[in-house]
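Pasting a structure below so you can have a look.
Missing here is one protein chain; the remaining ones are kept as they sit in the complex.
And then subunit A:
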Amino acid sequence: MIVDTGEEFVEAAYGTRLSVPGSRDPERRIRLHHRMHKRLDDVRFRFLPMHVAMEGFLLLQFGGPPVAWQEWSQHALHSGTAPRTETWHHGSGIDGLDEAMRRFEIHDGQCGVAVYIGDALASVFATPHPDDFRALYPALLDETYGELIARYAGHGDAVSDMEVRFDESAIRDLADIRRQAAAHTESWRRFHDDVMTADLFADRHVREIRAAGDFVLRRFTPTFTQTAECHIGEEIVDYDTGQVAYLKTFRLSQTQIRRGRLLTVLGDCGWRLSDAAARLRVTPEQFGIQLDRAGFGHLLKRHVLDGFRHRARR
């Protein structure tokens, strides 16, 4: 979350933090200078733009080679994968998202929303209280979305509604109609939870960041064992009941998934090139080229990469 204190700098928590009253750890705060998408002109809370969280997030995850294997460049040894830049699309640049958000009629008591763009789950956002949701709902437009989602938004027409259909042969009176309407709502809810959001929690690596009272703040990343649909995000849940008090997710694009997968494999193999290649069932040369294509060419020493390229060409 971002807190604008009305001073010269806007301060952001390094990801969402959870603390008990009275305790503070100021060294984990960052000051934002140029990274703000939009100047905050009034004193108010806003959620951290996802890309700030994201880049730091990937940095924490992928710190660089722990052992100085000879293939890695000086840069990789000193700075890990940094500087890492990812391209994101700002919500206002996604075709039709602003209109869809303006037209959406917030339900009474609604605390969260799953944003689908072209029937693809772009983000899930949940808050503890309906009033929080109403207040923070417009901030969804200030969020960043992956490249994939931006492409989907540009494609074609509106997705058609899932319309209610009754089995009219079974209808004899109004009670039947009411029953079928309720059954439809229930089956739609099940379909949504089981099918539409199936990949959200399917395959993730959860790290508990901090606990406060009954609640715990957790961040999750995909394990990248599957490549279908990967989400990263953070959540605050009740420790005992598992009930979600805050949730924010972000869908990675295919390129980001490929990069994440390569880095995860590298990390698992202690950044040993030959092991990582064996894990992915490719030759070290092919793995090196994959790294290069994923934008990590600078991590390898120049002559090593050139050697890979030369051998791959033959």
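One rule holds for everything that comes next: a contact is a pair of C-beta atoms (placed from the backbone, for glycine too) under 8 Å apart; a residue touches a chain by one contact, two chains touch by 3 or more; residues count from 1.
Just so it is clear, contacts and distances are computed from a predicted model.
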"Glutathione import ATP-binding protein GsiA", "TROVE domain-containing protein", "Abc transporter-protein" or "Acetyl-CoA acetyltransferase" - which is the UniProt name of the missing chain: "TROVE domain-containing protein"
Touching the hidden chain, out of A:H75, A:H184, A:R258 or A:R279, is A:H184
Given A:M162, A:A198, A:A211 or A:A228, the correct residue touching the omitted chain is A:M162
Cross-chain touch to the chain not pictured, restricted to A:A135, A:I171 or A:A312, is A:I171
It is residues of subunit A that touch the chain not shown, namely 103, 105-108, 161-166, 168, 171-174, 177-178, 181, 184-185, 188
